[in-house]
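Note that one protein chain is taken out, while the other chains of the complex remain in position.
The chains carry the letters A, B and C, assigned in the order they are written, with residues numbered from 1 in each.
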Amino acid sequence: MERKDYLKEPVKHIKIDKALTVDELIRQFKNSGSFGAGKLATACDIYEKMLKDPECTIFLALSGAIIPAGMRSLVTDLIRKKMVDVIVTTGACMVHDAIEAIGGHHYKGTWSVNDKELYKYHIFRIYDIYVPEEDYVKLDYVFSEIYDEIAKEKKGQTLSSDEFAFEIGKRLKDPNSILRVAYEENVPIFIPAVRDSEFGFIHWMHASQNNQKNPLVVDAFKDVPTICGICSKSPKNGMIVLGGGVPRNTIQSSAIASKKGLDYAVVVTMDRPETGGLSGSTLEETVSWGKMKGEADHMMVIGDVLMVFPILVASAIERLGEDFKRSPLTQKINKGAEENGR
Amino acid sequence: MERKDYLKEPVKHIKIDKALTVDELIRQFKNSGSFGAGKLATACDIYEKMLKDPECTIFLALSGAIIPAGMRSLVTDLIRKKMVDVIVTTGACMVHDAIEAIGGHHYKGTWSVNDKELYKYHIFRIYDIYVPEEDYVKLDYVFSEIYDEIAKEKKGQTLSSDEFAFEIGKRLKDPNSILRVAYEENVPIFIPAVRDSEFGFIHWMHASQNNQKNPLVVDAFKDVPTICGICSKSPKNGMIVLGGGVPRNTIQSSAIASKKGLDYAVVVTMDRPETGGLSGSTLEETVSWGKMKGEADHMMVIGDVLMVFPILVASAIERLGEDFKRSPLTQKINKGAEENGR
Amino acid sequence: MERKDYLKEPVKHIKIDKALTVDELIRQFKNSGSFGAGKLATACDIYEKMLKDPECTIFLALSGAIIPAGMRSLVTDLIRKKMVDVIVTTGACMVHDAIEAIGGHHYKGTWSVNDKELYKYHIFRIYDIYVPEEDYVKLDYVFSEIYDEIAKEKKGQTLSSDEFAFEIGKRLKDPNSILRVAYEENVPIFIPAVRDSEFGFIHWMHASQNNQKNPLVVDAFKDVPTICGICSKSPKNGMIVLGGGVPRNTIQSSAIASKKGLDYAVVVTMDRPETGGLSGSTLEETVSWGKMKGEADHMMVIGDVLMVFPILVASAIERLGEDFKRSPLTQKINKGAEENGR
Partner (left out) sequence: MERKDYLKEPVKHIKIDKALTVDELIRQFKNSGSFGAGKLATACDIYEKMLKDPECTIFLALSGAIIPAGMRSLVTDLIRKKMVDVIVTTGACMVHDAIEAIGGHHYKGTWSVNDKELYKYHIFRIYDIYVPEEDYVKLDYVFSEIYDEIAKEKKGQTLSSDEFAFEIGKRLKDPNSILRVAYEENVPIFIPAVRDSEFGFIHWMHASQNNQKNPLVVDAFKDVPTICGICSKSPKNGMIVLGGGVPRNTIQSSAIASKKGLDYAVVVTMDRPETGGLSGSTLEETVSWGKMKGEADHMMVIGDVLMVFPILVASAIERLGEDFKRSPLTQKINKGAEENGR
């Protein structure tokens, strides 16, 4: 590279002299092209590309306090609008969804509070959000029955984590539930660590009540071929990671196991790369493994998911416009899978 | 507090079903009311309050790579629109402004680059931004002459850091320069660590050329009574801190020295509170010192300034509308100061 | 609290005038009593208390790059010395252990490297560590056979994640393997997200080879009653969390599900509390849930696990001395469990 190649495009200064739409602001961020502003603008571009690439399957990784923080409708709307094809998430995220699906609520609070008093009052805290214990108790009872029902129906069969999510979704009524809407729209939800959540303890309750006669069995490994199959059958694969942990790792591992490598990747996190956790590891590193292609469009946005994710969605919706239609490949792939007895 | 007081306001889920303006999005963030979304929404509310409070003087602390990252016009426009009354910044920030004022540029680059090659090419890197060395060389020569000129004019007198900024601004032509516009609009710019920047080394050059006969003297302590005087004469004081370091500390110290305590405070940073640096310290901590009032409206947004600051500005501009007029108190205070021979 | 109660104990300055042992340094940190030094000293005290409390069961949560980073022997020695009673970890951690158990290695590298070249060379990168692909390929083949063997032996039975770990450990020869040593010492290893790792993809291979006739089945939920049972039967419970993620969440959830609440807790992490992830959430927050008792000894050390963990271990070993013997409760609990057909 010659000297002049480094000095090609001057930063243009962001200009805000009237009310801007979110995407107008993002286009100003692109003028800046640097630091957080540049990263976020590039992430918006990559998501737009994924959406407009007819060969791309879009995996969304959800972790952390997305639902308590008020991002639930964003996810259900993305599913309904076919702006995401596969979800990989934690047990906790789906528990949070389920809590609201059965009528519970998350309440605005503060992080600076006396937790001993909250304990006394049977109020659980998630940073600056409160959940009353009774919502969890209700969940335990409602879901223990749902487990019984599924166990009876699936007698003798084991379920994969996505089948578990599908069966739950089928039995929830709330039209704003991620589990429900994903069921309706046939978007698979993988929960590789499903046991690590209230779902695990509900299982204990359910299995005890049944005296172990007919418990629901989720086969820990059974979702592996399914998610890898999706990667494998899709010409291209893209991921959007909100947070990190198991959901990010599962998508990346599926990309390598299916010998595809991701074509697009956006990660939003505040975890650091230097301490050895997967969540903060760079996307560059994934290239060495073959998890992401060397030439993939990718961006790691260093920021609070609960600030960045809505911006990403707002920009995409504005860019696509009302007439945009997308035909996800997974619908065909899934259909094939179903006909084969899914 | 009773139990029900903790469970008053459920989180409302963010809804994005069409193109939103930035402030419409911020109002959705307020529905969430939690984590980064809630913090940012509250920060926007506080800035709006500051702007609408006729008794409040607004201090803006600038540090880091604000200018190279494309935020220069945001600052000049805030000054012109009288949406900020006092600026406290670093030498480096004003050097970045000056570089562009004399025709230099910051260029879009990447953080993943061979720095030895950049060195060979005389290109300086600021994370993902490049600046050619010749812009700094030009700055050295142009400013050395400006120093001479000021020194002659102010013969025998010492300057405070804000007078230094004022004299520089007077001599710059660029209508987009923060130093220039602040001069025109009579907004003081305090640079408490002015020496810690290219300005320091230009001084060395200037002083050597003059054989020390008539050097420019900036009195390190001379701006203390000026900034404390502004705090003291203003019924209320608010600060917006972008980054941290000396600018944040200076504003907070002025608030305590003037025995006022801040009434409003917004801090945007990614520094952590646990390691003993001022930049990441909580606003709660400032209450113990009297730097901020116990009942002050305050928010610390954990995020990248280069993403958050434009949102804060866009929201404020949208909320205030075109007809909004603000009469900063400092204009009177400064006038008084000038008549007393500033 | 009166004023004088706040001003009781002055910070004593750390003094290093000769070679110090690690614990002598930690005692100096205690003199400081503040920031990272104070937190680390307190963490050492808490671990010592756990070890000396005959009623306490010690849970160790492992995540991230502990093994590649050279902490493997620390863990095996803790197991052998009965300084940890239960391990909860990720699939990836145990894969890293297994890679070395079958003769593979992790190599010292650098984080600043061309990942496309590494990909070309079939070398995987974990921050500044390299692993050759052939070690993974070997793992796939060796473990696929181990899976077959276990499946045959356990025909028709499902395994819990700890039984899976136990069966693997039984079949490994390497005396430095965590899986092996835990098997020998009867220390249970829970891997709640076992599927999210190479273990998942080996399962795919194994199941395909068998034409699904007789695959190994790990029941995702089956370890819940086991780990909760340990908490429940132990008068007191303490945890040491290295990193976060599923292992931390699982221990905390077990503490609440067993209605015990942790009595001791040390967390080492660099994740932040503000962004909604469990890994960075404060220990104060866990009190509201009943995951930790309000009066528990607890400390969250903000630091790199790969720097802090060896210090914690070195301090404990030095404090306990050579004659220290500990009789973990779990050995009895486990024995009871085994007699009941574990």
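The rule is short, and it goes like this: a contact is a pair of C-beta atoms (placed from the backbone, for glycine too) under 8 Å apart; a residue touches a chain by one contact, two chains touch by 3 or more.
Note that the structure is a prediction, hence the values are computed from the model and not measured.
Contact with the undisplayed chain is limited, among B:T21, B:S253 or B:T330, to B:S253. Considering C:D23, C:D196, C:D223 or C:D263, the position touching the chain not shown turns out to be C:D23 (whole complex).
For the options B:D223, B:D263, B:D297 or B:E318, the residue in contact with the chain missing from this view is B:D223.
Residue-level contact of chain C with the missing chain is found at 1, 3, 6-23, 25, 28-29, 31-40, 65, 68-74, 77, 105-109, 112, 117-118, 121-123, 127-130, 132, 176, 270, 284, 302-308, 310-311, 313-314, 317-318, 322. Residues touching the missing chain, restricted to chain B, are 63-66, 68-69, 92, 111, 115-116, 118-119, 123-127, 158, 161, 192-201, 203-204, 207-208, 216-221, 223-225, 228, 243-246, 249-250, 253, 257, 270-279, 281, 284-285, 287-290, 294, 304-306 (touch as defined at the top).
Panel shows chain A; residues 35-36, 39, 272, 274-276, 302 of it touch the chain omitted from the view.
Just so it is clear, only the chains that are shown with their structure count from here on.
Mean C-alpha position of chain A lies 37 Å from that of chain B.
The geometric centre of chain A is 26 Å away from that of chain C, both derived from CA atoms.
Chain contacts: chain C has residues 272, 274-276 touching two or more partner chains.
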